[in-house]
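A single protein chain has been removed from this complex, and every other one stays in its place.
Let's turn to chain A:
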Amino acid sequence: MNLNSYAMWFFKKKVHLFAGLIFLMVGCNEIIEYSPYKAGVRSPDEDLNIKAINRISEYSEDEFRPFKLGLVGDSHTYYDYYEKQIRQMNKHDDIDFVVHLGDITLSGIYREFIWFRDITAKLKHPMITIIGNHDYLSNGEYMYQEMFGPLNFSMVYNDCLLVFFDNVIWEKNVEDPDFEWLESVLKDGEDYRYRFVFSHIPPWSDQFNIGNEYYFNMLMDKYNVDLSIHGHTHNYRYKQPYETGPPYLVVSSSQKGEIFFLHVDEDGFYPGREDY
């Protein structure tokens, strides 16, 4: 039996095709993909932010208690670096939960969300993920809402108000951020011990025009926000850029090889930075 006739015999037996198919269906995850633009997830992967908030609120207390948050951002498709960040976060048992500051994908397409979910599943702590400008591309905006929940949301943790705000502008066809919503949440937050606002784009960055930049900081100042936390620019920064208003913290992107913390104590708060 020469090679040619063996190949013919092999292809004439159709059984191997079905065996191969079954092997592939079992072996590969997410083997059926309708479209890279699909905005929908299967059962355990929907509303991950809402699930995380439920998990966090189980150990949240009414009275203030010091806590520590982990911060990462702009993981894009730096998957190897992002995996290292997750591994590093897992070494810290004292973290209450982790916040991802947006840009979890590069092109907002289906499998990038799936890969992000797969890596994040290895994290021991709950994670809250906000949306970044890249996550708006294609149908990422709708995929994000299927996978994580609403774009703007807030929670109270240990008597501190945490606001998660979507401030992407250009990808919404130059639509201003929903400042009315932000104001309505901050208005009711005067009595909490601290107020922290998490949003993807720092107001001095490219997508904000002068008016939006001023308005964003004005809201922070007016409602005594203690710290505004961002991603987007891929470089660490901790400063008070405006004459009035809170300090701003910008966390770096995944490939910079560092993770960040926010220590919140009785007498104040300070950011932490750890490279590995």
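The rule we apply is simple: a contact is a pair of C-beta atoms (placed from the backbone, for glycine too) under 8 Å apart; a residue touches a chain by one contact, two chains touch by 3 or more; residues count from 1.
One rule holds in what follows: contacts and distances are computed from a predicted model.
Engineer: Write down which listed name, "Branched-chain amino acid transport system substrate-binding protein", "Outer membrane protein with beta-barrel domain", "Iron ABC transporter permease" or "GerA spore germination protein", is the UniProt protein name of the chain that is not shown.
Structural biologist: According to UniProt, the chain not displayed is called "Outer membrane protein with beta-barrel domain".
Engineer: Looking at A:Phe113, A:Tyr136, A:Phe164 or A:Phe208, which makes contact with the chain not pictured?
Structural biologist: Considering all chains, including the one not shown, the answer is A:Tyr136.
Engineer: From the list A:Ser60, A:Asn90 or A:Ser107, pick the residue that touches the absent chain.
Structural biologist: Only one listed residue reaches the unshown chain, and that is A:Ser107.
Engineer: Among A:Glu146, A:Asp159 or A:Glu274, single out the residue that touches the unshown chain.
Structural biologist: Checking the options A:Glu146, A:Asp159 or A:Glu274, the one contacting the hidden chain is A:Glu146.
Engineer: Tell me where the left-out chain touches chain A, residue by residue.
Structural biologist: 7-8, 11-12, 14, 17, 21, 24-25, 27-40, 77-80, 83, 106-109, 111-112, 115, 119, 136-142, 145-146, 170-171, 173-174, 206
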